[in-house]
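For this view, one protein chain was removed and the others were kept in their places.
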Amino acid sequence: MRRIKHFPEVMEIEAYIYTAGPVGTKWLEALRAGRLTAARCPKCGRLFMPPKRFCPYDFEEVKELREVEPVGVVETYTVVERDFYGEPLRERKVLAFIKFPDVEGGLIHYVKTDNPQMGMKVRPKWREERRGLVTDIEYFVEI
Amino acid sequence: MSGGRPINPRGTRYEKVEFPVFEFPVVGKARYSYTTGEALGRFLAGLKEGKILGTYCAKCGRIFVPPRIYCSYCFKEVDGWLEAKDEGVVVTAVMSYISATRARLERPVAVGVIKLDAPGRQFDDHFFPGIMHYICGASEDDVKSMRIFGARVKAKWKRPEQRTGSISDIECFEVVRP
Partner (left out) sequence: MTGRNLNFKHRVAVVGAGLTLFRSRLLETPQELAWLAAKQALDEAGLTLKDIDCVVIGSAPDAFDGVHMKGEYLAEGAGGIHKPTIRVFVGGATGVFVPIAAWWHVASGLCKRVLAVAEEKMSHAAKPHTQYVFRYIWDPIVEKPLNPNLIWIFAMEMHRYMHKCGVKKEDIALVSVKNKRNACGHPSAQLCMPNITVDDVLKSEVLVWPVQLLDISPTSDGAAAVVLASEEEARRITDTPVWIKGIGWTLDTTHWTNRDLAYPEYVRRAAEMAYRMAGIDNPRKQIDVAEPYDPFDYKELHHMEGLGLAKKCEAPILTREGVTQRDGDLPINPSGGLLGVGNPIAAAGLMKVAEIFWQVRGEAGERQVKKPVYTGLAQAWGDLMQAGTVIVMGI
């Protein structure tokens, strides 16, 4: 007996709309104003970036955002050579995990440098036009 | 007893997302190529030839349409294939005024479950060979009055050159008017 072996189909959600939550929204507003902030737990005093609404250690509510000095340290990095589809990039990009002193967590972002190093000190280069997204920082540069 | 639980449930409602904008369009829809397996592969090939095929289990007497290669009740392989008739009786039917995306349809369509005839067999309501499909030749009133329940219907096939090996090779099940 004959068989039809495959059946093609397409998965269809058109677009997702994610929300940042109340504290996340304030954090993004601070970014739009050109300020880097972290959320602070009132009980243990820990600072979280990206911000959290609750402290995962104490389970207490976190409402406060404190400004953080824009001096980060490269904790680890990787060099990206290819794009999403596997084609070579015109320019190599350095993607790093950047930590800030006394802050738990950090940011994943691009660092513009030809010579990336673990422990390199970096600062953000802000865009002229900001919209309230993590990409309001165009990239980090070595100090 | 203080006020009823839950006390002061929390959550921040919002109407539209003005800021920040986090709309992520799904770029490049994921295309799937499902393997049809043993049973549905033959089922689809049968549809292309204008036949509705099924499998049967000799032990419990069940007939499976859509077909499977195992009897999930006896948990053994089925004993063979057979051809079900392309006509049967309406078990349940509804009238849809909305499309798959919840938009209003220009004209409503009737849809239902059809219990298919199988040669030499009778089925009760407990387990039977049945498929979901469009029902044509039924008016809104036929459905609302439930006259459509138990009505005899026959498959309206597409022309052989239009068939691709899919459930839509059948356009709809047409109500048989005496």
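Here the chain labels run A and B in written order, and each chain numbers its own residues starting at 1.
Just so it is clear, a contact is a pair of C-beta atoms (placed from the backbone, for glycine too) under 8 Å apart; a residue touches a chain by one contact, two chains touch by 3 or more.
Remember, predicted model here, so these are calculated numbers, not experimental data.
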item	value
Residue ranges of chain B at the interface with the undisplayed chain	1, 3-15, 23-24, 32, 34, 36, 40, 43-44, 64-66, 72, 91-102, 108, 111-113, 125-134, 140, 143-144, 146, 149, 166-168
Touching residues (missing chain, whole complex) on chain A	7, 9, 11-22, 24-25, 52-54, 56-59, 61
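One rule holds for everything that comes next: only the chains that are shown with their structure count from here on.
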item	value
Touch list for chain A against partner chain B, complex	1-20, 22, 25, 28-29, 131-133
Complex contact set, residues of chain B against chain A	12, 14, 17, 19-26, 29-36, 38, 40-42, 44-45, 48, 81, 165-166
